[in-house]
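With one protein chain removed, the remaining protein chains of the complex are shown where they sit.
Moving on to subunit A:
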Amino acid sequence: MTGQTKSPSLKLLDTAEKVSQGAEAKIYRVQLHPTPVCSSSAAAESGEVAEKVLLKYRFRKQYRHPSLDASLTKSRVAGEARALIRCLRSGVNVPGIRMVDAPEGILGIEWIDGKSVRFLLGGGAEGEEEIVEDATDEPEEGDLPPEEDQLQEYGISQDALMGMIGTEIAKMHQADIIHGDLTTSNMMLRHPSSRKGLQLVLIDFGLAYTSTLVEDKAVDLYVLERAFSSTHPQSEPLFAGVLKAYETRMGKDWAAISRRLDDVRLRGRKRSMVG
């Protein structure tokens, strides 16, 4: 691709710093409004300063059919933006929107200073590799360092964190938004020293949609429950704390969702598994 044909949002990407590659997108960090309009007191008055923004770039997936890819990318970006707006309106903690370019697959959102819940629960950092040695090898000197309590810095307990998760998901479901990909990687804890203070923030709404159905809310919870047991096997009991807070926040709506969650769990185990 040549410079002339590049769209403004792709050009912006060029100036951004790539921070990671997630499940379906590359994540970049960029300063928006990098050159304050000098001499203009208006800019100064409106407090316009360079802001850290995250660009989520759903690049072309070569493995899938181009027309399928184009339509999926466009609908995912637009859908993610729509879900974020809906959450923001309903007071669910999510990153604010800074820019949307659906055809190019680019979404710009507020940068959250903090860590993912997955990391804070000791689920490891992404990209951690395991090396297996033969049983006959010499024993390694010294064992792995004990796992640090990642949460200490944030001044809250694991149980409190579970409560925050349950409450935030309940707020989202009360607004009839289904996340579609609830995992501990897709929630972040805003650092207490940041401007908005300690907050649980839900992210990654690429598979989100709106629905009033009890079934969809139950499946959303089931997906998270499974993510807990697969990513944090030791922390599995913690999930009860998530449900407790969710129940409190949902009030009278909880009974139906709870019943359906039991159904969904049963379906999962009963699913026919022939050859």
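Here, a contact is a pair of C-beta atoms (placed from the backbone, for glycine too) under 8 Å apart; a residue touches a chain by one contact, two chains touch by 3 or more; residues count from 1.
In this text, contacts and distances are computed from a predicted model.
The listed options are "E2 ubiquitin-conjugating enzyme", "N(6)-L-threonylcarbamoyladenine synthase", "NADH dehydrogenase [ubiquinone] flavoprotein 2, mitochondrial" or "Geranylgeranyl transferase type-2 subunit beta", and the UniProt record of the chain not shown names that protein "N(6)-L-threonylcarbamoyladenine synthase". Only one of A:Thr15, A:Ser194, A:Thr210 or A:Ser230 touches the absent chain when the whole complex is considered: A:Ser230. In the full complex, subunit A makes contact with the omitted chain through residues 21-24, 61-65, 67-68, 72, 124-137, 139-140, 144, 180-183, 185, 207, 219, 223, 226-227, 229-231, 233, 267-275.
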